[in-house]
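Missing here: one protein chain of the complex. Every other protein chain is in place.
For chain A:
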């Protein structure tokens, strides 16, 4: 018993002394970015996986514990995490990660958001007053966020500032090269009409020039009924989409049904890091997404 206690206190003492910066990332894409930029100087805990709907997460006890330990919270923002992050931050007893402090970083704040509603009314479903929050599927946004996050890491952990700056520079040049590659490969997708399950891909569509004809969800966050899907099918006859897109965390039934009736492929896109076996990091995420889209076009 006594030995256990000693171990416990030693463990407590060792925790803050550990060199790595504890990072709590709310979603896998920003967790992956923190890993890219922080290397072995950060220890990243990601609150959600690619199989979880980031709108619907419980304020789990483990998240409280991680928020308590964190020196940096990397959130997506634009109201994506309103269902759980505010309460986790408040209850964490951690002053340095409160919004407005250096320990709180919000990715979506750094980019121009699409679909900002002119009128915020819940009759429109789960609308976000700050616009569509799923900003990461435009790699140009990822680059902007990387710039901000690299700078933030350097500010939080000034001893390693040069390290983060070097990693950011290396990431930026690799990313720009990859972007050129992706844009070239994805050229056939320009102008391709698609239907989406939820407005998860607005930024991807805009970047690649795909035309989103509509969503299966009648209102954001509301699952479609069979009647509503049938109405969509009617529209499909007038203006045919080439494929139906959904994320790894959305149920397959609606898009499979629609795709089957319309005779077009239902495409599962990884949506974020970990959403498919090939999407092991941010580069893999875009490689795999574009590959799957092209596959569906063939």
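Here is the rule we use: a residue touches a chain if its C-beta (ideal position, glycine included) is under 8 Å from a C-beta of that chain, and two chains touch if they have at least 3 such contacts; residues count from 1.
Note that contacts and distances are computed from a predicted model.
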| field | Per UniProt, the name of the complex member that is left out, chosen from "Glutamate synthase conserved region-containing protein", "ABC transporter permease", "Histidine kinase" or "TonB-dependent receptor" | value | "TonB-dependent receptor"
| task | Give the residue, chosen from A:68, A:181 or A:206, that touches the chain omitted from the document. | result | A:68
| note | Only one of A:25, A:44 or A:59 touches the unshown chain, namely A:59
| remark: Per the touch rule stated above, chain A touches the missing chain via residues 12, 15-16, 48-49, 51-53, 55-62, 64-66, 68-69, 82-88, 90-96, 98, 100-101, 109, 111-113, 116, 122, 125-126, 129-131, 221-223, 238, 249, 251
